[in-house]
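Below is the structure I would like to discuss, written out as structure tokens.
The complex appears here without one of its protein chains, the remainder shown in place.
The chains carry the letters A and B, assigned in the order they are written, with residues numbered from 1 in each.
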Amino acid sequence: MSAVRATRRRRYLFDRDGVLAPMMLLPSVVYIVALVAVPFFLAIAYSLSDVTVGDPSFDYVGLRNFRAVLKDPVFRRSLTNSIFITAVTMVLVLVLAKILALVLTRDFRGKWGVRFLILLPWTTPVPLAAIAWLWMLDSLFSPIDWTLRRLGLLEGNLHWLGNSKLAVASVITVQVWRIVPLAAVIIMAGLAAIPQDINDAAEVDGAGFWRKLFEITIPLTLPVTAVATLFGAVLVFTDMSVVYVLTRGGPVDATQILPTWAFFRGIQGGDLAQGAAVALFLFPLLLAMAVLILRSVRRMEVL
Amino acid sequence: MAIVEVRHLTKKFEGNATFAVDDLDLATTEDEYLVLLGPSGCGKTTLLRLIAGLEQPTSGEVLIGGEPMVGLPPRARKIAMVFQSYALYPHKTARKNIEFPLKASGMEPGDRAKKVEWAAELLGITRLLDRRPRHLSGGERQRVALARALVREPDVFLLDEPLSNLDAKLRATARDDLKQFQDRVGTTTIYVTHDQVEAMGLGDRIAVMSEGRIRQLGTPHEVYHDPADTFVATFLGSPPMNIVERDDVLVGFRPESLLPKGVVEPDDDAVSVPFSVHRVENLGSERHLVGTVSGIGADTRVIAMLPSTVSVEVPVDETAEFVIRGADLRFFDKDTGGRTARRRL
Partner (left out) sequence: MEAPSAATWRRRRRLGRVGLYTLVVGFALFAAFPFLWGAITAFKADQDLYNRDNNPFLFNIEPTMQHVRLLFEGTAFNTFVWNTLVVALLVVAITLLASLPAAYSLARLNLRWGGAMAIAIFMVYLIPPSLLFISLSRMVSFLGLQDSRWALVVLYPTITIPVSVWLLMGFFKGIPKDIEEQAMVDGYSRLGAFVRTVLPLSFPGMVAVIVFSATLSASEFIYALAFVSQTSQKTISVGVPTELVRGDVFFWQSLQAATLLVAIPIALIFNAFLKRFIAGFTMGAVKG
């Protein structure tokens, strides 16, 4: 009797949440634990050790690497650059993306083509896009320089990537250029989610363009804007391809950021321990960004 | 305070073969409560949105208070509108919602607050003012939306199915409130609905619409008792008017006009018809008799409606003599569906 019931119960195994749910979740969890959690803790272990490519034996050295890293002026430059570049990029992205999203929700001729062109920067693999910019900013043949020369505003060349201020500006420009479409598209989804009645009501209530923008549209798209900011900021903050392709961190570390510096130290320099220590500095900053933004989303969640 | 008029108004949406609003003429009178009634897709909401300025007409004119309005945005039209969904701003409190149009018109903060208090009191929502819309019930949201429309003191109120989001019980009281509200405010109001009970109960006049045109414009009494065509006749009334085909005309009569012999006093033109009852539905306040009527024209399935005060036994599957008074018969052209001259049967 009870044996029969047992087999019957087994037959219905795939109906039981308690069995099915962990089973379905398992592959993803195993994958992520093995290749994200393990290397993450390994990175922490490395940062507390003296592991190098040449001498992979593990010796605990405490916080020595962090002390060394913090004393290193190049690291400090990288840290401030990372924060500065991300912050400036995101401010520009937010303003431009909001405008672009509003523009793209309007009707105009040739919309499909325009949308295609505007999305190009986002859909192009970043290293290749950076290559296109590298050629735009070429020290001799930059078409920007040529245009300025033609207009009589410039003699010779600007050396975009050779001048430390211009190099930082160039990195920011490329980041803004590639993130704006993504942010705009996310904000557009938020705009589309505003019921048409609300827009109509605002118009009937006598609100003009600006009042509608600041009192209705922007407040109602704040949560989705915050999401766009989070995604964009993480993308900019952790990207190394733009800097690597454009400047390799130069001139003289003027555009060095945390990911590139970790790469040059850890992989090219072979000092795994110090590289790991540099890279780990990304984490608390990312965490702070995420918490800050998600908390403000929750506070603004009104719908 | 203003007459709304549209002339030859036409709206065709891109990609649509048919006209949403088709060469339509309509004028309200001063301070009238006009109801646009019709099935969904008849163009009534489009007409309202054209008047509001939320849509631009393909051709034709919209006049409010005699002024041409085409080309002006909604905010230049001195109108207020209540939407089907109420369209309250979810991130603003009820107070801020009501205040919003005043702010847009540049009123001083002090005056604004006074105005909001006044409107809230009128609608009995003073204690709800500091709540967000999501913390309000359907009926409360409707009142906030009305208050928001009211504070602007518009020339015209436009209401787009404001009761359709309420449950049946609330709807009756809300309808009552709406009527009182209009009586007090006394502004020209255009009210869109697909619900004939709302239309009959609220409207000074009803414009019955279908396929982008007005089929009939008249008082509730007129559209019910003197329908201009078979569409109006069968759209209004529940159950709708019975239509029987006879030679080149259609003969129409309301279910409540088909009564057992002896219950009504027949007039000169009264017709006596054999009615074979198939089924009886007892609805409490009334009885619906579904059966086949002969003797008027072709044998046709019709419904007779007997109030519960008429207690005559009506056996099922038997034929009984029923009477329709001549004054209750309506005649329609078989081809056009329009009304034609009365004739003797």
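The rule is simple: a residue touches a chain if its C-beta (ideal position, glycine included) is under 8 Å from a C-beta of that chain, and two chains touch if they have at least 3 such contacts.
Keep in mind the model is a prediction, meaning the values are calculated, not measured.
Engineer: Among A:48, A:69, A:85 or A:100, which residue is in touch with the absent chain?
Structural biologist: Of the candidates A:48, A:69, A:85 or A:100, A:100 is in touch with the missing chain.
Engineer: Which residues does chain A use to touch the chain missing from this display?
Structural biologist: 12, 14-18, 20-25, 27-29, 31-32, 35-36, 38-40, 42-43, 45-46, 51, 56, 99-100, 103, 106, 108, 112, 114-136, 140-141, 143, 146, 177, 180-181, 185-186, 188-190, 193, 209, 223-224, 227, 231, 234, 238-241, 244-245, 258-259, 262-263, 266-267, 272, 275-276, 279-280, 282-283, 286-287, 290
Engineer: Taking the full complex into account, what residues of chain B touch the chain not shown?
Structural biologist: Residues 68, 70-73, 76 of chain B touch the chain that is not shown.
What we mean here is this: only the chains that are shown with their structure count from here on.
Engineer: For the complex, give me every residue of chain B touching chain A.
Structural biologist: Residues of chain B touching chain A: 49, 52-54, 73-75, 79-81, 83-91, 100-101, 103-105, 132, 134, 148, 152, 158.
Engineer: Once bound in the complex, which stretches of chain A touch chain B?
Structural biologist: Counting only chain A, the residues touching chain B are 195, 197-198, 200-208, 211, 215-216, 219-220, 300, 302-303.
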